[in-house]
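Missing here is one protein chain; the remaining ones are kept as they sit in the complex.
Right after this comes chain A.
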């Protein structure tokens, strides 16, 4: 007999069975969930509990159905996922020949210095964002045959990546993932994932914006390393060095975009610390350039502004409402500097035509 309505006891019995079955089938998923929690009481409690439960569940193969499902999904996804040509059209030409590195232009170029500042990389005093497509790169090889990697977290995914993908006119390999960083490999291990993200691609340059999620304490073994302490810095240096090793392999040139000034003073302080630490590590990498976004965004006096007037007095929204991410319009202010850097890294036509970064040029 069918009953549309059931008593609450029956509901709780149904949910209790579901909870039990879910906890058994998802033993591995729960362990991963606990490891990814922010450091705190919930994580301290959950990690050992879920680890022990996972060990116990493994003994009688409880995680097998989920693993089997994941394997099936991976096989299925291989057949149904976007092909390089379909999903991310910019990556279509994965077999494009890399630009010969030996032909890198002007050895005096700013980008060849270990740490270049934005004001140096960028054409000084350029008050206007470059409209996408307004000033194409002039290269010795077709732009469509040039492949670059966009790497990082949501600082790359929001604002920067769309503007770069529209504005640079080159093939792009998406190697960014929101909500990630180098500090928490248990959440997302960049050292493991980055090679997978660029597998099969043949990029010549890498542009990276990473670190917004790293201003937090981390667990190293049984110790909690507090953000900003020498121990945390040493831990992060090690992670960053390993990551830079991946970015710069095959002599790839890298542009590291620093964190812009943030609205929250506490967060801005953390990001300032991150910027200083990253810049210090980058000194050991002559092939990595540093782009400070603050001058390009007009934060000359270290005062945060979400909107800024352009030369005509029209208000431009530089930063998203969260006071962290850049808007497309804000990210466009970084485009001239990035183009200039790319111009210096990539082979030039025999008679190099100067590229102006201002619109209408």
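The definition used in the following text is that a residue touches a chain if its C-beta (ideal position, glycine included) is under 8 Å from a C-beta of that chain, and two chains touch if they have at least 3 such contacts; residues count from 1.
The definition used in the following text is that contacts and distances are computed from a predicted model.
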Per UniProt, the name of the complex member that is left out, chosen from "Dihydroorotate dehydrogenase B (NAD(+)), electron transfer subunit", "MBOAT family protein", "Probable alginate O-acetylase AlgI" or "Hydrogenase 4 subunit B": "Probable alginate O-acetylase AlgI"
Sole contact to the chain not displayed, among A:73, A:269 or A:283: A:73
Residue touching the undisplayed chain, where the options are A:26, A:214 or A:233: A:26
Contacts of chain A with the absent chain, listed as residue ranges: 2-8, 10-22, 25-26, 29-30, 33, 65-66, 69-70, 73, 77, 79-83, 85-90, 133, 161-162, 165-166, 172, 177-179, 305-307, 309, 312-315, 317, 321-323, 327-329
